[in-house]
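Note that one protein chain of the assembly has been removed; the remaining protein chains are unaltered in position.
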Amino acid sequence: MSERTTVHRSGDEELYRTMRLVRRFEERAIELVGAGEIVGGIHPYIGQEAIAAGVCAALRDDDVITSTHRGHGHVLAKGADPVRMLAELTGRATGLNQGRGGSMHAADFGRGIYGANGIVGAGGAIATGAAWAHRNAGSDRVTVSFFGDGAVNQGVLLETFNLAALWRLPVLFVCENNGYATTLTVAQAVAGSITARAAAFGIPAVTVDGTDARAVLAAATEAVERGRAGGGPSFLECTAYRFDAHHTWEHKARVRYRADDEVAAGRSRDPLDVQAAHLAEGVRAAVDAQVEAVLAEAVAFALASPPPDPAGALDHLYATGLRTRNGIGLVEPAADPLHQAAAHVPAEVR
Amino acid sequence: MSERTTVHRSGDEELYRTMRLVRRFEERAIELVGAGEIVGGIHPYIGQEAIAAGVCAALRDDDVITSTHRGHGHVLAKGADPVRMLAELTGRATGLNQGRGGSMHAADFGRGIYGANGIVGAGGAIATGAAWAHRNAGSDRVTVSFFGDGAVNQGVLLETFNLAALWRLPVLFVCENNGYATTLTVAQAVAGSITARAAAFGIPAVTVDGTDARAVLAAATEAVERGRAGGGPSFLECTAYRFDAHHTWEHKARVRYRADDEVAAGRSRDPLDVQAAHLAEGVRAAVDAQVEAVLAEAVAFALASPPPDPAGALDHLYATGLRTRNGIGLVEPAADPLHQAAAHVPAEVR
Amino acid sequence: MARLSYLKALQRALADEMARDDTVCVLGEDIGVAVNNVTTGLLARYGPQRVVDTPLSEQAFTSFATGAALAGLRPVIEFQIPSLLFLVFEQIANQAHKFSLMTGGQARVPVTYFVPGSGSRSGWAGQHSDHPYGLFAHVGVKTLVPATPEDAYGLFLTAIRDDDPVVLFAPAGSLGVRADVDLAALGPVPLGVGRVHRAGTDVTVVAVGHLVQAALDVAEQLADQISVEVFDPRTLYPFDWAGLAESVNRTGRLVVVDDSNRMCGIAGEILAVAAEEMRLTVPPKRVTRPDGAVLPFARELDLAVQPQADQLLTAVQEVFKASR
Partner (left out) sequence: MARLSYLKALQRALADEMARDDTVCVLGEDIGVAVNNVTTGLLARYGPQRVVDTPLSEQAFTSFATGAALAGLRPVIEFQIPSLLFLVFEQIANQAHKFSLMTGGQARVPVTYFVPGSGSRSGWAGQHSDHPYGLFAHVGVKTLVPATPEDAYGLFLTAIRDDDPVVLFAPAGSLGVRADVDLAALGPVPLGVGRVHRAGTDVTVVAVGHLVQAALDVAEQLADQISVEVFDPRTLYPFDWAGLAESVNRTGRLVVVDDSNRMCGIAGEILAVAAEEMRLTVPPKRVTRPDGAVLPFARELDLAVQPQADQLLTAVQEVFKASR
């Protein structure tokens, strides 16, 4: 592992810190959904924290990720500010996306987070194109695309495996197999195996225990190093169990698709406990307290932040600042004077 | 092989007859393109005749196929009337599709030919859905989907492999690997191998010499019998060389992508010669003469047939006979009084 | 008379058609447990041969339905998100829609594509809030947007029985609408026949989907000043041009309210035909989403991008006041 890649998040304590941050972020977010402060609900990441933490600990700050509808874990683990992230979820002008994206589109381009995505399987090709741009620019940056088990049935993702393999691109495909795509089990949805799909394109594909952050980190590190060294794409299937609902609407409208004892068994192996076992006496409690403070600040900041001004509803519709007609046929001036200058331009490539 | 499946086209002579019919049909069609009688050109099937002949010889009349942009071979081998087929290519009212489809959409539902298709990879899911309908209706019909090597990079086809495998449907995927997708070689386009893509979904996948009709027939028969018996989908990669242009436009605008000696080598193994070697003395000449007569009739019939009446340009736009506005905003009555009754209703399912 | 919700009407229509015709089958994601409350109970009743929980392979299962339809079935596909119709646009517009003409009438593709919850569901943001009915009308796929429980029932029936591909949008804003209906009188609603929900003499308001309720509210609010006729096309394609002409030729004044993008949307088409063929006495108006709209997440912004009742009210007043 080169020195530059040994980032601060890869120690046992930091892995645990990331996981705890994600866990408590989700728990607070679920409360805010219940309180009506987060509109539209969320897809909680609880139970899968070791995957985001382990994979992102193998990355440099300038590496890139694409995420999913269940994206909070990835976004936080890649280093987005939890305070601005929560402001985004609560639809505030101070949010990562100025309140324009919400849970399913949270992004932080400055940290290589090319966004959560509302369409299953859509991030893979985007990640692979970014990896290609970086490679062609002579950079050794690596891109990671996270997706669920449901995504391996999406044509565009399978097409993407071919492009990545054909052109030996520095991309790591991380499939989070949490057993379900909403209510459909992997057995009902996937003929053959998940790793076989990537392997068919000649992509090295392994399965790791996605509840063990150390194991995930080790596997991801190997894959990321291979990509950085020009060895092409890799595929990692990380198994875990989704502790909570597919989406918070399930909290109200209970749909029956998982037996109670299955859920209990799934929850019995908590990835946070697995990781905490590696910590010295007292560390867990100290980290937990730090995380609590961060989240208290995040909630306070989010709730105190102003909502966006409706006059700017169409700001950023076009990166060039083009204004077209509104719903009654008028062309309004941009409410946000910065609308032309805000786009992120990656320095390395241009 | 059950008695019903031993169709008349599966003997050596009949295999040769089918191949010869396809070959000469294509050669006559190319002449008609040059003469301006076939507008828009064709994708010649020359060099691949053993594949259509061998696969279709394994099928019953009530089995179903979907075809491609390079579809004449499949359509003829499955039993469409060459006379009405040529009338279709020349855009006549007497054509299989009443002149509405042309080369890329020729269909004959009465013979289970669900149509050539202008979009690469599009037939696979259609074939698989038909196989599902038949299976659920208690029929033992099998469906074959033909496609080229280029199609294994289409997401929808890869998705379809999963559905077919998951639901164990009686469908045979036939990939005609003729070395090129237009100008792109298989090596440039396909990471891993073609058969590995199907195998990844648990579909039995084999490669056969697609210039040897007997070999194709044997492999197809095994796969078709498996499907008929409830054994699920199969995948057959048939290798061959495209003797002629990707499309007849190449005859005018030469694009360089195949070396002359490669083309010469490819053409040196002619599937018609391979199959003719199995025929008794004199048989080849006799069959050739019969085919010549059929095609002479086809050309004469096509050229003598009337073009469709422009007043009926929108006939069949809707199966229900719905008429909507034409290009100047008027609703014209149907020119074809049969427009409501023409749809093919498969008796077995309804 | 029974109280029927729009959502229950959809549920009932599908159940009734499956009982009546055993070639009707339904495919979609999570329809076994009926996450959208339309396919409730069907898996238990009809089994996995007719009620198919699909993997997340929208393109494949959409053309799979085409193949099944060509082989004689009448598949219904439930899509969880309106923008999934973008993903299968090739399969609907370029395959299913074209089979009949391209085969010279040999084939028909009776598939119903339906989206329970189209348009904005607050907080679902940019990729889950589209209302792409205009796209289907443009390519010529039959496009239905029922606004009431009776029409939800009747148009769903009609869609399933139709021999062509049909897209049915059930706007999120309509799912909760309730009405007192005579269950025995429910039946198919013909394509291309609009419905006048409220008669009026001064201004014709054409409203699509959930905006029919908004239009009725506005009409009521203005009742003492302006007599508003509320016309619901019910099926956008084919469209009831004759029915609309009857109304507009009487009122001479037209406002359209439509929750889809302005540019090349259904509202524009309606204004165009009115300008071409009807006796407008003053310039017509439309209230729509903006050009190229992407719905922002925050509630304030999301609402600001959807057509609002007060905009409609203003437009009606302006059209009424405009001099001939």
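For reference, chains read A, B and C in written order, and residue numbers begin at 1 within each chain.
In this section, contacts are C-beta pairs under 8 Å (C-beta built on N, C-alpha and C of every residue); 3 or more make two chains touch, one makes a residue touch a chain.
Keep in mind the model is a prediction, meaning the values are calculated, not measured.
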Of A:33, A:122, A:205 or A:219, the one touching the omitted chain in the full complex: A:122
Positions on chain C where the hidden chain makes contact: 83, 86-87, 89-90, 93-94, 97-98, 101-102, 125-127, 130, 132, 134-135, 137-141, 237-239, 260-261, 263-277, 280, 283-286, 291-294, 296-297
Residues from chain B at the interface with the omitted partner, ascending: 38-41, 88, 91-92, 97, 99-105, 117-121, 150-151, 153-155, 181-184, 188-190, 255-257, 307-314, 317-318, 324-329
Contacts of chain A with the absent chain, listed as residue ranges: 64, 66, 95-101, 105, 107-110, 114-115, 117, 119, 122, 124-134, 136-137, 143, 155-156, 159-160, 162-163, 166, 314-320, 322, 324, 329, 336, 338-339, 342-346, 348-350
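By definition in this document, only the chains that are shown with their structure count from here on.
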Computed distance of Cα centres, chain C from chain B, in Å: 38
For chain A paired with chain B, centre-to-centre distance based on mean C-alpha positions, whole Å: 45
Centre distance in Å when chain A and chain C are each reduced to the mean of their C-alpha atoms: 35
Multi-chain contact sites of chain C, meaning residues that touch two or more partners: 55, 57, 59-60
Interface hub residues of chain B, defined as touching at least two other chains: 155-156, 159, 162, 166
